[in-house]
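Beneath this line is the structure, given in structure tokens, with notes to follow.
Excluded from the complex is one protein chain; the other protein chains are retained at their positions.
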Amino acid sequence: MGPSSLTVIFPAEARWLAAIRALVEQSCLLTGFAEEVTYRVKLAVDEACTNIIRHSYSSRSGTITLDVEVGNGAMTFTLRDRGKPFSPEGQSDLPRELKPGGLGMPLIQQVMDEVEYSRTPGGENLLRMVKRLGRN
Amino acid sequence: MGPSSLTVIFPAEARWLAAIRALVEQSCLLTGFAEEVTYRVKLAVDEACTNIIRHSYSSRSGTITLDVEVGNGAMTFTLRDRGKPFSPEGQSDLPRELKPGGLGMPLIQQVMDEVEYSRTPGGENLLRMVKRLGRN
Amino acid sequence: MDITATPVAGGMVVTLQGEIDLYSSPRVRERLLGLLKERPSRLIVDLSAVPYMDSSGIATFVEMLQQVRKQQGALRLVGLQANIREVFRFARLEQVFAICDTVDAAMA
Partner (left out) sequence: MDITATPVAGGMVVTLQGEIDLYSSPRVRERLLGLLKERPSRLIVDLSAVPYMDSSGIATFVEMLQQVRKQQGALRLVGLQANIREVFRFARLEQVFAICDTVDAAMA
């Protein structure tokens, strides 16, 4: 079967994360990802959503849009939000000292094959993450 | 926490049904539905999507929009499609003779507390289903 | 959906694993119809590893039951999980199908 994509639009609230993970998990299994890879991809998408809730919207109300694209031996996740602008430079290294935090971005980088942040002319933050089949 | 809703837009293709069920399942658990009720609700939403794929779009391409609303002790599922018009009269009884089919609509009726079909002025089919907490 | 078929004395045991919905039921249907061509006297379907089944799954088994009856054979369903058993009950098909707890009981 050819490529296909699904879009989910949800409030930037932590209570929806379990539902989003379940959706991502099934999409991964549909694509043919092994269970360990599926876990990692679920984690990466969850971390990205968590960051939008906590940092982009600073725990205030807002909307997150997630596109899930399957097919062509890869999955592409695109997250959009209308929170504050963000540039990811220097956020992808693990923290040097022991502290509660700073792991989300490095985890995303470690799991995904491509990670790309941009700000659209329409004033949206756009995070595009690609995971290819047959990689860990 | 107050009411909240999520929207998912997906192609009318059977391969996405597992992901939709997973999303519905987690939303039910979030709302506080017991596991058996969650199973039934998942089934009813799945049957409704299956009917849109098979009958409304006659297995041709099209888009399904599902709103999931939680809060206020109930869940409301609203399904929208742009396939052919449908009136559900006389479809909610179980078939009288043994035949492969005819169970989807009766199952939906048996599970949900409210089931309401309408055709919007914009030419969409709209199916609204409500399941209240504390019912079987 | 994983489907495995094992010949047994006087019939065939088919073990299904995974969810049965509009996506997977066509493959279940095709495989069962293929097995029925061999006219087993008894077709035993083990559903203990099926955590979900919708009406397209039930429709598939209704079709198999009709086919089996034409061939004067028998169809037995085994190991239905509680939620799935309930769907058969909702559909008032619990008495129509021969539902057994175990494969051994279905072979007896």
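Side notes on the structure shown:
Just so it is clear, A, B and C label the chains in written order, and each chain counts residues from 1 on its own.
The criterion applied here is as follows: a contact is a pair of C-beta atoms (placed from the backbone, for glycine too) under 8 Å apart; a residue touches a chain by one contact, two chains touch by 3 or more.
From a predicted model like this one, the values you see are computed outputs, not experimental measurements.
In the entire assembly, the chain absent from the figure touches the shown chains A. Contact with the chain not shown here comes from a single listed residue; of A:Thr7, A:Thr50, A:Thr63 or A:Gln91, that residue is A:Thr50. Within chain A, the residues in touch with the undisplayed chain are 14-15, 17-18, 21, 36, 39-40, 42-43, 46-47, 50, 53-54, 94, 98-101, 103-104, 106-107, 110.
Assume only the chains that are shown with their structure count from here on.
A separation of 28 Å divides the Cα centre of chain A from that of chain B.
As a whole-number value, the distance joining the C-alpha centres of chain A and chain C reads 40 Å. If you average the Cα atoms of chain B and of chain C, the two centres end up 26 Å apart.
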